[in-house]
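Not every chain of the complex is shown here; the ones you see sit where they belong.
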């Protein structure tokens, strides 16, 4: 069988975001008639496990590889080995600090989080205390979203104060508990930003369990719970990337690379802010997942 | 030279059911009380009814899991699969209720049955195949983690179509009777599970054999007891308690999150040991475990309310776990 | 003879137990000084204080008239005190030689152990003790008797000036005891002072020079062995006179057969064993250590597998694969190692007594009839005179004799009519022993069928209605009990390696 084989090594697997990326990748695979596999570690800290995955993927002599680096430096020797063997690498989600990838399909997390900050500022009237419930303290996406939000607040909205940042590992229950603690400690809190699906749902859950009204919650990514929360007003709005698009574009770029076509260095799949008003718009609905 | 904590039998019904020696056990609250006092002093927002309820609720899932582990630890075993088993049961409930659209009681029953069945598997590995409990349940932990993803299709299952499902943990029967005390049902369930488990441990043949097996399994076998069968029963019971935890967490999140659960086992075991149960088996109490779970929940909540930086929260939690167990050892040495 | 050790006014309290009340003790160089007393009299505690394991609450310990206070086993070792513990205290996963020299391994550079020297030195010690042991064998795989030998070798390897032997012969057979006594006499001639604790009165005359008697943690008296009759010493120990009783073999010709074993086999250890046991009969099993008696009864009880053989209970052939099966058929087994196989020592007396009969005390949903259990436990505590503050006392805090009574009570409560006692009086004081003898007699009178395994020939002769003798896994003969049989008769069969059935009487 001469079917093109493209393994995708992602940053995660069981999370909805990565499953949405997988969906997009599967669509592209069906469309271009290639075979893909999709794998990712349990959490975004286990850098070495991801490299073992990459090594195993290389053993199968793939025609191209899609790779979302947990740490872009750590994987460079293996990536170099791959590119020397003539296997093109397509980076996705976040880039690899090197010229090895033939193309990078990504969302600008930092810019997306800044947009969340702008929306937050607007909704709370430009002043007050806000908190961040982040999903990870050390991973690229965790840092970018946290910093993108905080830096925008600090630089543009001097009367807004980020009182606390806590990390719930994207675990809904943990994020629920820590949201409740934040609410207890800050009775005057005006808004909370949850930096991924699990965090955002945890925040909504915590707010609901504490029966707090009038609090502005801004989330990230989509998923059924988050969409419901936006529809029924518990969540003001959320940032969404285009995970399906990321997966699709990655596989597409890989196929093109195998066929020797030239590719743009970065493919920005974009991000959007959605709330109750535009959630059903076709172009938004297209990038949301359940 | 450590004294043993033994089920003793006391006068008042409550303490009889919880199986505690008042005098000895009141001392075990010490660490908890100290924590409460420290946090009350350092943060004005800590001592509010709503926050106390938040702590209780935070302790509920871990508490139920810890009770399950306590049963297994008393027989001299350990159960690392409680976290993923909880998730697995939640997913099963999701499949039955949401995918198949069955009525609520059937979903709950399915979760409990699934838990009991998986527990029975672990129990069989341990009792019949003589695989060390650590490995048998580590293997189960991985198997169940994978199965949850397979069965759910790596997607959360929502319970929106099952009205009342989220009220199982979130609603408050007590709050309806006494509006000033809106203790959520999840907490109530924790206490009901605790009292039932305590009753089983201290008042039934199953409990008696659990202690005896943990104390000297060979002697029990030579007394003509089918130790394998009783051990399997205990693991199955622990499994069905994980099923309750699965319902609780699913109800709180109004969804079954198939990827959750890893890491919950260590927190549960920590609660058990802080509560004075010996990891070598034969000794332990459910009240102790409850206190252990409350200590962990209070600590976590308090540090968050104080807005201690996350990395320092971890450090302090680690230190306090060591200290709490150390204090418990000293206490028991002195009251021995 | 110079006095090596003087202990005076020693007090020791454990939580809830006043173990020593002003006890005193004196040891001269080159003497064997026996320390006697009932279970729980405080003998081991006193010796543990001497060996630095416990610290006394009050009192003096002098060595060569210098006051010392050993604070650790190491201190005591440096003072020249060797201790053979009552409970075996070995590392099962290490070899014999490694056990003996633990803490004092001959070393090479970089902290390496000189394994060759280690084994050589062990061989030397074994040779001096006249025992045949491979220094490289794993201790966990050895019999209790061999393990006891290793304990003794370990204590000797210190070349102590004072050697404490806390019941060293509890697990030894007569030949081994004889060898041990040779070693003791040699040490004695070298001027070593030996403290000898034992419950076997006959050993007293053979080996001891003086005897100190303790009762309830108190010093009673120190007397010379030669000039004091044994009955006086016993009276000092138990505080009352014991009347020696002997058994009368009942006429069992009418009695039905309770247990019949036909052609039982298992590997090398059990070879073609057949015998029968009637209701109301006490069948003794004699033999040297390792003759296979324990293996036989464990196989009957279903604790170990059998290769072949039939077992009939009350005439019906039965399959006994697990202890559960045996108990269901009314067979109870009291193992020789009650700590490991008989008791859940961390649990209460009440729980232990009820352990084999919980089914009877549990209701529909498995709830226990705690009152019933308490009643049963208390009645056994009464009828068997178990000395304990309450039925809730943890079993591990009881003395050996009382622990044994708890095990017996467990099987009586379970309503077993075939009872197998494996070394029922091992480590048990003379008072408790006679109580257990009386109990066995009574049980037989009540119609129970009883098997008793014992390595003490006088005990076997005293108890049994018939005596089965084993050697190397074979049943070499069945002798009549009582005064008709002498120790010599038994020993002859016990050392007879080819199996010729001698059936005398019955």
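All chains are identified by letter, namely A, B and C, in their written order; residue positions are counted from 1 within each chain.
Everything below uses one rule, namely that a residue touches a chain if its C-beta (ideal position, glycine included) is under 8 Å from a C-beta of that chain, and two chains touch if they have at least 3 such contacts.
Here the structure is a predicted model, which is why all the values come from computation and not from measurement.
Colleague: What formula, in the shown labels, sums up the chain copies of the full complex?
Modeller: Each protein chain kind appears in the complete file with these counts: A x1, B x2, C x1.
One rule holds for everything that comes next: only the chains that are shown with their structure count from here on.
Colleague: Nearest chain to the global Cα centroid?
Modeller: B
Colleague: From the C-alpha centres, identify the chain that is farthest from subunit A.
Modeller: It is C.
Colleague: With chain centres taken as the means of their Cα atoms, state the distance from subunit B to subunit C in Å.
Modeller: 44
Colleague: Could you please state the distance in Å, as a whole number, between where the Cα atoms of subunit A are centred and where those of subunit B are centred?
Modeller: Those two chain centres are 33 Å apart.
Colleague: Can you work out the whole-Å distance between the CA centroids of subunit A and subunit C?
Modeller: 71
Colleague: Using the touch definition from the top, which residues of subunit A touch two or more other chains?
Modeller: none
Colleague: Among the residues of subunit C, pick out those that touch two or more other chains and give their numbers.
Modeller: none
Colleague: Taking the complex as given, what residues does subunit C use to touch subunit B?
Modeller: Its residues touching subunit B are 15, 301, 303, 322-324, 326-328, 333, 335, 340-348, 351, 354-356, 358-359, 361-362, 365-368, 370, 392, 394, 410, 414.
Colleague: Touching subunit A in the complex: which residues of subunit B?
Modeller: Going through subunit B, the ones touching subunit A are 43, 45-46, 48, 50-51, 54, 57-58, 61, 149, 154-156, 158, 160, 170, 184, 249, 252-255, 257-260, 262, 300-301, 304-307, 310-311.
Colleague: For the complex, give me every residue of subunit A touching subunit B.
Modeller: 13-16, 19, 42, 137, 163-167, 171-173, 176-178, 180-182, 184-187, 198, 201, 205, 209-210, 223-225, 228, 290
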